[in-house]
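Every protein chain except one is present and positioned as in the full complex.
Note that the chains take the letters A and B in the order they are written out, and that residue 1 is the start of every chain.
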Amino acid sequence: MNAKAIKNVQGLKKEGLVSLFPDKIKIIVGSASCGLAAGAGPVFEAIKTGVKEKRIKARVTRTGCIGLCHQEPLVDVIIPDKPRLTYGKVTPQAVKKILDALKKGKVPQGAFARIDTEEFLLEGTSRTYGTDSEDPQIAQIPGFDVLSFYQKQSRIALRNCGFIDPGNILEYMAKGGYTALAELLQSKSPQQVVSEIERSGLRGRGGAGFLTGRKWKMCRAAHADKKYLICNADEGDPGAYMDRSILEGDPHTVIEGMLIAGYAIGAAQGYIYVRDEYPLAIERLQKALKQARTHGLLGDDILKSGFSFDIIINRGAGAFVCGEETALIKSIEGDWGEPRQRPPYPAQRGLWGKPTVINNVETLATVPAVMHNGAKWFSALGTQHSKGTKVFSLVGKVNRIGLVEVPMGTSLRDIIYDIGGGIPDGRAFKAVQTGGPSGGCIPAELIDLPVDYEALSRAGSIMGSGGLIVMDDKTCMVDVAKYFLDFLENESCGKCTPCRVGVKRMRELLDAICSGSGIIEDLALLEKMALNIKDSALCGLGKTAPNPVLSTLKYFKDEYLAHILLKKCPAGVCKNLITYAIDPAVCTGCGACLKACPADAIKGEKKKAHKVLTKKCIKCGACQEVCPVGAVVT
Amino acid sequence: MVALKIDGIATSVPDGTTILTVAKKLGIWIPTLCHHDVLTPYGGCRLCVVEVTLDGATQIVSACTYAAADGIEVQTCTERIIGIRKFIVEMLLAEAPQAEVLQDLARDLGVTPPERFQPRNELCIACGQCIRACREIVEVSAIDFAHRGYERVAASPFFQRSEDCIACGTCVDICPTGAITKRDIPAGEKAVVADGINITGPARIIDNWKVGLALKQCEKCGEHFAPQFQLDHFSKRASLPDDFFNVCRQCRT
Partner (left out) sequence: MESFNKTSLNTIIQAHKKQNGSLVSLLQDIQDTFGYLPREALQHVNTVLDIPLSKLFSIATFYNAFNLEPQGKNTLSVCLGTACHVKGGENLIAMMGRALGLDNSEGTSADGKFTIKKVRCLGCCSMAPVVKANDDIHGSMTQTKTANLLKKLKKSKR
């Protein structure tokens, strides 16, 4: 690698810094899919046109998801010499106020957080936005670092998400991006890179938690004329969206991670297999790939080092099973996604029969940080066998829904209560579902469980890709088990008998239990089937399919018994076992339910308690949804 | 060569030999449903699962797809394995209670049809032997799986008349459950192939793929011996005299 190439990287980095710490106003709109779902699109447009109309000298850009999903749409404002200010739940109307203030040279009201300094994780440095905290208006805004949502977090994979513009490679480079690559191309052999990752203890973030370094080593050792690297972005676990967020918010870190992995294992071609349901991620990746090529960071003779590597994007086509690595390979080869037995492992015989490493998005996003800061730094975080940090999507019945990254070993309590702010509406925490359809439900009594691969597995669940779905007393655990089996029944490829037939038959038993026709013997039958499926299914999807049933049977057997023996759903969810009623003591007679009912099943005079006509009721729940006082009960 | 132990018997076999092959050679019975010696191993039915132990770690794998490796110990008949086989047969019995092969297996393993499940009463158990045979032996690929999961089924394209099927009947012969039916219609007789498709004999019908093909008459003995379409197919691929397929196999010698 020549000095000119290095100098070039340094120069681009400087340009990026100017973009991150501008000398004029910069307005940044959180524009990941979740932000857009909350209305970031119209907000962005309103800012664009407003800035033009009012002739405000400001740059308007986008950024990814900072994890504060419950505050979306988010808008950040950078005024020179002042801290970066964050505004939450911004509407086009609120935009007007923000712009009016900016026009007058004032700090817009209503920011809920501020960032004084930006940490440069990879450089080990920080840079201050502005020190003007004398301004009393700014001084009273809490800093990001004191927000309880962030206090216990430690963001490595998410280090850039929500800060940089994913469409601007220079901002990525300003935060230390592509430096790890440039350095190792210059001074490290592929073998040294493999060893460094091995020493770091990094484990695959996609589910099974296989040691990344070991995978790379196995592939590196395999003899073949060609090797491949695949980034698994087929994030299928319902309730998990960290990979989407990383791809949408920081695509270059995944590309850099792939380049490092490709160099280490000796691959010249990489593939990113992205879910079809993630069009924005694909769009941002495409743009990022193009930029990387333009700057000589991708393609032939990267940074004049002699190393060549390129990346092709493959779009998934709607099949959860393709997240399984052997099925994913078949899908890239153009066939249908049908898993095959391992061994041989893909690292021995993978894509087109060649040794192949498949790493998940979050794993690859972590790789540049590990290479830059070293194995020792990374392995100092986490627990004995689970090193570093893990991203979790904290969703469901929790106050501060969002994407969080914490050191391995952080307790569920810290995540759900300290970071997540507990359960909404003062309801009781019942369980948290981890690991997607392959995982299980962990009950309230295990709230102090430190979250790492081993602890979750001991509790009857798995880490999976990191979805944490919080459930309260209004969530029926039998219904949750049925939900997952229904999901898997739909997603099973159908190749092996236990998964194709067994899972369907188990789902039928759960259907029976939820609709009141379950018998007590069903519980033993479910357990027997579950254990046999676990033992005999062909791939990971089938082998883990019974987990949601096994874990709910273990911790919530009383709920199963209530459905079977009492024909009751304690959580009030299973439609066949509940009736809707209006509590006359609470009802104000506003008539909202009457209007909302599609079946004419509600009667009542204005300002008097209403009544549900049970015979007519179709149990759609529309009344419950609109009732302003919570008078509709099940 | 690799050395392994199977049910306590030490043996060594060439690289790449599957456990199923090893077992067969030693006379150890491992039941199978989706396996056929002339087809690519599939590993779908899971009836042939065995326990494989290496370095103290035990894995359950399908014997038909697992290549024997140095130092492995294979157990084909543990309680756990028997339990799985019974479970698989139970599940399939609920699918195809009429299939003789399943009834036999049920008898051998002491399995009774599960009462808690509504029988599906189909014969196909999605073992895919017909599909592999059509692709690998006949090299026609007239059929493939359609849909996935529980709906997965061997099918002709669009579930309509297969344009490629040559009605050779290999699929019929290889199907372990008798799920595919073939009929030869005598000359002059009318028959329904499928909704809206009729044919007059001499013809051969494969019901599942909605195919009815006219049969050719042997120029020597006069027997209707094979579908004309099939003979055309073979004559295009083989370098044989033009009149080779004008007579039936018996009359060719």
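By our rule, a contact is a pair of C-beta atoms (placed from the backbone, for glycine too) under 8 Å apart; a residue touches a chain by one contact, two chains touch by 3 or more.
These figures come from a predicted structure and were not determined experimentally.
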- Taking the entire complex into account, which one of A:D165, A:D237, A:D452 or A:D522 touches the absent chain? A:D237
- Item | Residue among A:N490, A:S517 or A:T588 that touches the chain left out of view | A:N490
- Note on the structure: Only one of B:R116, B:H147 or B:R249 touches the unshown chain, namely B:H147
- Message: Using the document's definition of touch, tell me which of B:T76, B:S156 or B:T170 contacts the absent chain.
- Response: B:S156
- Note on the structure: Contacts from subunit B to the absent chain lie at residues 141-148, 155-158, 162-164
- Message: Touching residues of subunit A against the unshown chain: what are they?
- Response: 33-34, 36-38, 41, 69-70, 72, 235-241, 244-245, 275-279, 314-320, 331-337, 393, 395-397, 401-403, 433, 436, 467, 469, 471, 475, 480, 483-484, 487, 490-491, 493, 596, 598, 620-622, 625-626
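In this section, only the chains that are shown with their structure count from here on.
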- Whole-Å gap separating subunit A and subunit B, where each centre is the average of the chain's CA atoms: 43
- Can you list the residues on subunit B that touch subunit A in the complex? 42-47, 49, 60-62, 65-66, 80, 83-84, 87-88, 91-92, 94-95, 116-118, 125-126, 145, 147-152
- Task: Enumerate the contact residues on subunit A facing subunit B in the complex.
- Result: 319, 336, 340-341, 489-498, 500-502, 504-505, 508-509, 521-522, 525, 528-529, 532, 535-538
